[in-house]
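Step one of this worksheet: look at the structure below.
For this depiction, one protein chain was excluded, whereas all remaining protein chains were kept in their positions.
Moving on to chain A:
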Amino acid sequence: MLLRVAWRRAAVALTAAPVSKSGVPIRGLRVRVVDHAVQSSVPSDTAPAPEAESVLRPLYMDVQATTPLDPRVLDAMLPYLVNYYGNPHSRTHAYGWESEAAMEHARQQVASLIGADSREIIFTSGATESNNIAIKELEAAIQPDTSLVSVMTVNNEIGVKQPIAEIGRICSSRKVYFHTDAAQAVGKIPLDVNNLKIDLMSISGHKIYGPKGVGAIYVRRRPRVRVEALQSGGGQERGLRSGTVPTPLVVGLGAACEVAQQEMEYDHERISKLAEQLTQKIMNSLPDVVMNGDPEHHYPGCINLSFAYVEGESLLMALKDVALSSGSACTSASLEPSYVLRAIGTDEDLAHSSIRFGIGRFTTEEEVDYTVEKCIQHVKRLREMSPLWEMVQDGIDLKSIQWTQH
């Protein structure tokens, strides 16, 4: 009787919502975390109950770098990780058949999001691999000057939307192949490969709330686009990408695409509103803030701002409760500032002062408000510490100074 009560209590604790009790990390809230002296990923019954510690996780405002897994995607993937673990290329038993069915269903989900036919979708390990497949053979193709045009759909640093429809039209009229890396655009803005006359498209799983380690390449069938395989082997994926297709990952990608298709309009509207709030509040409270990128042709979830006279990495250090990214040299391994900012003609000192704010499906208004408040506070503080700000306040023209280094 007593044991049954204990069992019921344990079962309730397991199925309770993931608040602090179960220790699932939640952004911004204090959570109880297990700290092991011996780090073992394999749980054991005999392990002693570890000491729990309280830690805060930073807010996540870097969705262009990667996105969290949508719980609906995890739900779709889990059975294929635990139970339906067959190789989708196994033709001789039910495990293979059910895995293959899941793979083909996922393929259809991806195709449906971009208006393609499922036979035109090849699964890869990510957008990088897709890009490499797309440009490899076509670079060598015999053409007078251009054989391939490759353009990003939405830029990952400043969020600018390229005029894909116009480029597609021009390429199609000149009989030149058109490839686009749509990693940041798929599932966020409407894309139809036929309307936009796209021949090749790269898709990334972990940019659209899907799993990491999976992506896809769209290869047009009519008119046929020939690409060469990067890796050879058993001839899977129509010989274009040998290697066992990872069913759980592609199921995740498919589910992510389907969820994106359903939520696209709502997400876009909500993210636009939050982005507007963020930019307005910051630009109304601080002088000398520049938004990088065309404000009209712009995906709202990626906001790149330059805070003059404040260096980007120092602001990131100051905003330690928020996960952000910067176009400044100090944050890159090469110490070169962002090539994108340089290309759009941003002054070098402003390139060093840029911060990228990413707003995504799970970003809350509270998180945006907190980020804005802290950002304003620390920019003001860093400007007090900045010799450039001091000089500008004294009326000195910074461009007239002979700096010691160049």
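Rule of thumb we're sticking to: a residue touches a chain if its C-beta (ideal position, glycine included) is under 8 Å from a C-beta of that chain, and two chains touch if they have at least 3 such contacts; residues count from 1.
Operating definition for what follows: contacts and distances are computed from a predicted model.
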* Structure fact -> From "Sodium/hydrogen exchanger", "ATP synthase subunit g", "Leukemia inhibitory factor receptor" or "Iron-sulfur cluster assembly enzyme ISCU", the UniProt protein name for the chain not displayed is "Iron-sulfur cluster assembly enzyme ISCU"
* Structure fact -> Across A:E157, A:D199, A:E237 or A:E311, the one contacting the chain not displayed is A:E311
* Touch with the omitted chain, as defined above, among A:V55, A:A101 or A:A343 -> A:V55
* Structure fact -> The listed residue (A:D145, A:E296, A:E384 or A:D397) that touches the chain absent from the view is A:E384
* Structure fact -> In the full complex, chain A touches the hidden chain through residues 3-4, 6-7, 10-11, 13-14, 22-25, 33-36, 39-41, 43-45, 47, 53, 55, 57-58, 309-314, 316-318, 320, 323, 328-330, 333, 335, 337, 347-349, 352, 384-390, 398, 403-406
